[in-house]
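Encoded as C-alpha cells, the structure appears first; notes follow it.
The complex appears here minus one protein chain, its other protein chains still in place.
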Amino acid sequence: MHVKRRALTTALIAYAFLAPALVLMGLFTFYPVIYGAFLGFTDYTIADLAAKEPPRWVGFANFAQVLGDPLFQTGVWNSLKYLLVVPVLQVAALAVAVLVNQKLPLMGLFRTSYYVPVVTSIALAAVMWDWIFQKDGFLNWSLRLLHLINWEGRFSWLLNEHTALWAIMLVTFWRGFGYYMVLYLAGLQSIPAELEEAAVLDGAGAWQRFWRITVPLMKPTLLLCSLLSTIAAIRVLEEIIVFTGGSGGPLNSTYTALLYVYNKSWGNMLDANFGVAGAAGLLIALVGFALSYLNFYLTREERGGRA
Amino acid sequence: MRQEVAGLSKAAGAGRLRRPRWRRLVARVLNYALLLAIFAFAVFPFLWTLAIAITDKTVVGGTSIYAFPQSLFPKALTLGNFLEVVEKLNLGKYFLNSVVITGLTVLGTLLVSALAAYPLARMSFPGRNLIFGAVVSTLVLPTEIAFIVNVLTLRDLGLLGTYLGVVLPTVATAFGIFLMRQAYLAIPSTLMEAARIDGATEAQILWRVMVPLSLPSLTALGIFTLVGTWNAYFWPSVALLTNDDLLPMSVAILKLKGQFNYDSFNVAAGAMIMMIPVLVVFLLAQRFFMRGTEGAVKG
Partner (left out) sequence: MVKKLLAAGMLGLGLLGLGGMAQQRTVEIEFWTYYLSPNFDNYIKGVIADFEKANPTVKVKWVDKQDTMERDLTAAIALGKAPDVVNLWQDSTFAAAQNGLLTPLTELTTQAALENAYYPNVLSIFTVDGKPYGYPWYGWVDQGVMMYNPELLAKAGVDPNGIKTTDDLLAASEKIKKATGAYGWLPPVKDPNGASFLGRFFLEGLSIYDAQGKANFNSAAHVALLQKYVDLMKADVIPQELLRKEAFQLTNELYSQGKVAIMIGGPQSLNRVKESNPDLYKKTKVVAAPLGAAKLQTGGAMDLVIPKASTKKREAALFASFMTSRANQVKFANVVPIVSTARGSENDPNLRPKDPNDPIEVAKGMVSGSGRFINPGFKPPKNTDDIFKNFNDNIEAAFLGRKSAKQALDDAVTFWNANAK
C-alpha cells in the first residue's frame, strides 16, 4: 500500500514536470505530425485546401505510387549513401572537441571560429565551395600541386555523377563538425576530473584514457550526436538545393529522398500534393525509425558501468 | 583536466612529469598547427563574406567579388555597406523583434526541456518509454503541413500575430528534451541518492543537483536554440502573417535579394549583421560549457 502510494506520487510529480512539454508538443507537434501522416493515406492537394474539401481516404495508393517512382527510389538510395558522412563527422567532431577542451591561450577564439560554419548562411558559403569544386577551382589546383591528378583530365566535382554527392557531403561535414563539437564539449565536462587524474597516475596514455574513460562515460552524448546526425543525413535537403538548384543533378546523382518530398510540397506550394508528400515523408520516417533503433541498440547501456 | 592532444601520439600524453621539455614544446607546436588548419577550414567563407562586406564598392576597380582570391583583399575599406543596410531596411525595429522572439524562445526552451527531461531520465513511472519514444519519433516524422495546421491552431487560440504565437509552438522540441535527458543520464546517480537521503524533493534535486551539473548541456541547448531562432525566417513570416510590425530581422534581411539592384556588398553586410551577434554570444557563453575545466588540477 505504501509502495503503491509512493509510485503514484512519483508518477504525479513526473507528469507535472512533463506537463508544459506535453501540452505544447501535443498542440504544435504531435497534432500536425499525426495529421500530416494521416494525409499520406488520403488524396489531398492544394486544390482541395482551396476549395475547403476534406481529404479523401485512399489507403495505400500514395505509397504504391511513391514506391514505384524511380525518382523516389534514387532519392532513398542517395540518402542512404549520405549516411556515410555520419561516422566521419562524429569521429572528427569528438576529436576536435577533445582538442579544444584544453586550457591553452587563444582557445576561446578557436572554439568560436569552429562554430562559424554553423552560423554562416549556406547560400554565401556555397559561393566559396563552388569556387573550390570548379574545374579550375581550388581543389583541382591543390591536387595538381600534390601531383594527385592528371590536369588534362580534371573535371568539375559538382558536375561528375561519381563525385557530386561526395563533394556535397564534404560541405555537410564542414557545416556539422562545429555543431557536434559543442555537444561533445558539453559531454566532456561531465567526466569527473578525478578519474582522469587517477588514470594519468596509473601511467595510462592519452589514447588509452580516451577509449577507457572518455568514450564509455560519453555514451549518452554519443547516442545523441549519432542519432541527430543520422536523421540529419537521411533528411538532407538544404545543401542539395543550394548546390544543384534543386535539380539533384548531375544525372540525379544528388537527388535525395527529401528533395522528392520538397518538390511535392514546400518547394512547389501552389501545386502541392499533400497526400503524395505525406506518404513519401512517412516512408522516409520508416527508414529513420530503423536507423534510430540501430543507434539506440549500438549505444545501449551496459548496467553498472557508471557511478 | 587537460586533454593533451589525445590521439596524436601515445607517448605525448604519457604523464607530464616524465616528459622532457622539448617534447612538450613539439606537442604544443603540433597542437597549434592543427588548430590553425581547422581554423582555416572553418572560417574561409566567413572571411570572404567579411571582406566583401567591408569593401568600399565605389573604388572596387576592375575586380569582381567572384574573382578569387583577389576579392579577399579589398582595395579600400568602409563600414558604409553596414550603414546602408541598417538604414535602408530600418533594421532597428526588426532587431528588437528578433531579440524579444529569440530571448523568449531560448528561455522557454530551456525551461520546458530541463523540466521534461528530468522524469524521462531519472524517474520511473508508467508511460515513460512511450512518451520518450513519441517525443523522439517526431524527429523523423514528416512536418510538411505542420505550418498550416499550426497557424489555424494559433488563430483559434487568439495568438496569431503576437510574439507568443511565434514562440510557443517552437519551445517544446524533441531535440531539447532529448539533449537534456542525455545530459541528466551522465550525472552519477550517487549524487541524486545523496540528495534524496537528505530529504530533498524532486524539484529541489532538479534545481540544486541536475541543473547545475548539466550547465554545459543547457548552454549548448541555449546556443543552438538561439542560432536556430535567430536565423529562422519561414515560421515567423507565417505566424506573423497578420502583423508585420513584429517581424524579426531574419525576414527583413531577405529583402536585400531583390530581382533588381542585387547588391552583393549589401548582401554580405546583411549576412554579417545576422552572424556577428550570434558569434559574440557564443564567445561569451562558452565559459559555461567549459565550466568543468576550471576546477581541474594544475600540472
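Read from first to last, the chains carry the letters A and B; within each, the first residue is number 1.
Note that contacts are C-beta pairs under 8 Å (C-beta built on N, C-alpha and C of every residue); 3 or more make two chains touch, one makes a residue touch a chain.
Values in this document were obtained by computation on a predicted structure and should not be read as measured data.
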Exercise. Among the chains in view, which touch the chain not shown?
Worked result: A, B
For this session: Please pick, from B:77, B:203, B:254 or B:280, the residue that touches the omitted chain in the full complex.
Result: B:254
For this session: Pick out which of A:3, A:50 or A:148 touches the chain that's been left out of the picture.
Result: A:50
For this session: Provide the residue numbers of subunit A that touch the chain removed from this figure.
Result: 45-47, 49-52, 71, 134-135, 156, 158-159, 161, 243-247, 249-252, 263, 266, 268-272
For this session: With the missing chain put back, which residues of subunit B would touch it? List them for me.
Result: 57-58, 60-67, 88-90, 147-148, 151-152, 155, 160, 233-234, 237-238, 241-242, 244, 251, 254-255, 257-265
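As a convention for this text, only the chains that are shown with their structure count from here on.
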For this session: Compute the distance, rounded to whole Å, between the mean C-alpha positions of subunit A and subunit B.
Result: 16
Exercise. Where on subunit A is subunit B touching in the complex?
Worked result: 7, 10-11, 13-15, 17-18, 20-22, 24-25, 27-33, 35-37, 39-40, 49, 95-96, 98-104, 108-121, 124-125, 127-129, 131, 138, 174, 178-179, 182-183, 185-193, 196-197, 200-201, 203, 205-210, 214, 217-218, 220-221, 223-224, 227-228, 231, 234-235, 261, 265-266, 274, 277-278, 280-282, 284-285, 288-289, 292, 306-307
Problem set entry | Residues on subunit B engaged by subunit A in the complex (per definition of touch) | 1-16, 28, 31, 34-35, 38-39, 41-46, 48-49, 66, 68, 111-113, 115-116, 118-120, 123-126, 128, 131, 134-146, 148-150, 153, 168-175, 177-179, 181-183, 185-190, 202, 206, 213-214, 216-217, 219-220, 223-224, 227, 231, 267-268, 271, 274-275, 278-279, 282-283, 286-287, 289-293, 295-297
